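The block that comes next holds chain A.
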Amino acid sequence: MSALLEVANLSRRFGGVHAVSDLSFTVDEGEILGLIGPNGAGKSTLFNLINGVIPPDAGRIVFDGVDITGEPPYVVARRGIARAHQIMQPLLGLTVLENCMVGACFGRENMSLADARAAAREVAQSVGLGDRIDTPAGALTTAGKKRLEMARALSARPRLLLLDEVLAGLNPTEIAHMIETIRGIRRSGITILMIEHVMRAIMSLSDRIVVLNLGQKLAEGRPREIAENPDVVKAYLGDSTLLTTVEAAP
Partner candidate 1 sequence: MKRILCLFAIGALAGAAPAFAQETLTIGFTASQTGKLNNDSTAQLRGFELWRDDVNAAGGIKAGGKSYKIKFVSYDDESQGTRVQQLYTRLITQDKAQFLFSPYSSGLVATAAIISEQYGKVMLCIGGAEEKTYKLGNKYLFQLYTGAGQYLAGALDLLKQKNPKAKIAFVYEDDPFSKAVAQATRELAKQDGFTVALEESYSSGTTDFGPIINKVVSSGADALLGGGHYADGSTLARQLHDQKAGLKWVTLLVAPDSPNFATLGDAAVGVSVPSQWEPQVTYKPDFGPTPAEFTKHFTERFKIAPGYHAAGGYAGGLVLQHAIEKAGSIDPQKVAEELNKMNVTTLFGQTKFATDPKEHGLQIAHKMVVAQWQRKDGKLVKEVVWPNEAKTADALY
Partner candidate 2 sequence: MNESVSQAVAKAAAARPRHAFGEELLRQARRPFPWLVVAFTLVCGLVPYLADDVGLRESLLLAAVYVTLASNLNLMIGFAGYVNFGNIVFFGLGGYIGVYLATAWHVNLVLASLAAGILVGFLAYLFGLGILRLRGAFFALATIGVNEAIRAFVTNFEPWGGATGIYLSMDAYEPLGGPMNGLWICYFLLVAVMGLSLLLGYAIKTSKFGLGLLAIGQNEDAAAVLGVPTPRYKAIIYSVSGFFPAVAGSLYFFKSGIIEPTSAFDLTASIESIVMLMLGGAQTVTGPVIGAFLYEELRGYLLVSQTFSHFQLVLAGALLLIIVLFVPGGFMGWLHGRLPRLRRWLE
């Protein structure tokens, strides 16, 4: 497998704080790479750097062989990186369909409005929002908004999907539902880079996992390797969830 995304020596500071510091890793085509780490480890900053919301201080980001460092988010999106946000950012006044159409229109495919409408309808249907197409996004439940977040990202037909804690705040049934959805997305050929705190989920979904701590890479490897890595355990000391979830993981 070739690397779809390559992050090299990436750094970003806010004031005196190193949010991300000299970070390097790659995401291979077709895999699900999990990104974990305690709060404030720099995970969301990393996502913001990758999709161009903020520029890095140093380092390179190469996507599909093209250097996209410092490109604005809409160019990055057009190249095929889509993102579902941790804090949901639906376009509240627009309907579900229109939300997805925005994704389809301005994503990698650069679809016409009519094509986008068709594509958006199908994707909305597929994440279970088919019957709510004309509902304003603001009227959806939390779970609905999460789905919308996903659907909108998918409508762009990205090559790489950044998922930022899409499971947070969902109940167990909804989580199970979402996990299946994510698996489906991967099967359709989309590479996924995901941040998640629900350990059971990320351990079961990810092909590989990168652990961040204080903006630096603490460890990288297959889920089981990560779970047994003493550095990781130390970083999560006091956070027994990691140990228990890993033990419970298949």
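Simple rule for what comes next: a contact is a pair of C-beta atoms (placed from the backbone, for glycine too) under 8 Å apart; a residue touches a chain by one contact, two chains touch by 3 or more; residues count from 1.
The candidates came about this way: all candidates are chains of the complex that A comes from, given by their letters.
Bear in mind that the values here come from a model prediction, so they are computed numbers and not experimental data.
Student: Among 1 or 2, which chain makes contact with chain A in the assembled complex?
Tutor: Contact with chain A is made by candidate 2.
Student: Flag every residue of chain A that touches candidate 2 in the complex, lowest number first.
Tutor: 51, 53, 72-75, 77-78, 82-83, 85, 89-94, 98, 101-107, 109, 111-116, 118-119, 122-123, 125-128, 152, 154-157, 177, 180-181, 183-185, 187-190
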